[in-house]
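A protein chain is absent from this complex, but the other protein chains hold their places.
What follows is chain A.
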């Protein structure tokens, strides 16, 4: 890949620090580890989920004339406990409250809806605003105490009066008991009525209104578990074809299914798989080919997959190989032994598209994240760190040195901090605003506007 231009990134977009959320101290509690980040369809809301089962939603403030230089900041809008730890006594299994995924529903009215899931249970949350309250009841005081009816001499009509904005989150549906294995994905259908949930071996289809049943549409569990060779790692509905969805596997394949073909979509309509050179096969081949994330482009024309070392773009019309492959951190190939020993080789990185599908982004180690501009064939490595956190300071491209000679400002592979991983990133659907999650902090970067 050619190096990024002086500005870094695509088309000379320069990225500036905007905000960082979360505690500064290095002592990170397990519960504070961010496990998912997602913008809603308008980009006005940004949701995060963490290992403690909590969801925090930020809202972008309206652009003000005072600060034309930046787009609105994101401030806390709502926060709630979505999931709690549970214990499955029958299987002696602890069920983590960690939020694996959050997906927003397209907005239909004043309220916002999102789906959040842990390993076993999906919940539909309604987030609504209340900015007025009724006052002037005849039989109740303002504080709620009941008034003795005998003391009422005149009647008045209660009226609504403005109050301080209150944002309430309430669970509207709980979709439980449909997954034996751990849920890794949820995806809302373009029909806005159904959604899918996928675990290691099965994909289920739900109707948003119906919680007591779901349809199993993919089942790859073998009759004999000894014959198990691959698991489902991610699944997503096509952005505008309501009958189409894809699921990825631990063997690096993606299957596209058409729900019109059969009730059970075990037979794929398309199989995306890049042929492997058998000579290059090693102990690690299958592990690093495992796909950790799959995302349709907004256009629905392309599919992006993330495996341990690369990001691949597939054209839905060509199953034989990806049309583009981007190396995220190829220098790790000669560190696979230690990465296997410290389990980092199993880290599940996500990836995302920008609004017009021209740039893709994914995370790496040392709090680095990478952007690949598909059109300009440029890539850049940036870092989310407190050192680069002066307001509107431009992010400087980072470089990892692979050879013996390390230039100034470069960092050597052996100095990378593998505990600082950026697994979750999100791109605003319309603007150049990105949300990058380090272990316990959420960074928001914006395009530098002149």
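Points to keep in mind about this one:
One rule holds in what follows: a contact is a pair of C-beta atoms (placed from the backbone, for glycine too) under 8 Å apart; a residue touches a chain by one contact, two chains touch by 3 or more; residues count from 1.
Definition applied: contacts and distances are computed from a predicted model.
Look at the chain that isn't drawn here: its UniProt entry, checked against "cAMP regulated phosphoprotein 19", "NADH-ubiquinone oxidoreductase chain 6", "pantothenate kinase" or "3-ketodihydrosphingosine reductase", names it "cAMP regulated phosphoprotein 19".
Of the candidate positions A:144, A:275 or A:391, contact with the unshown chain belongs to A:391. Across the entire complex, the residue among A:107, A:190 or A:285 in touch with the chain not shown is A:285. By the touch criterion stated above, the residues of chain A touching the omitted chain are 19-24, 30-32, 34, 48, 50, 52-54, 56, 76, 79, 81, 84-85, 87, 91-97, 119, 181-182, 200-201, 225-231, 250-251, 279-280, 282-287, 290, 333-337, 340-341, 386, 389-391, 440, 442.
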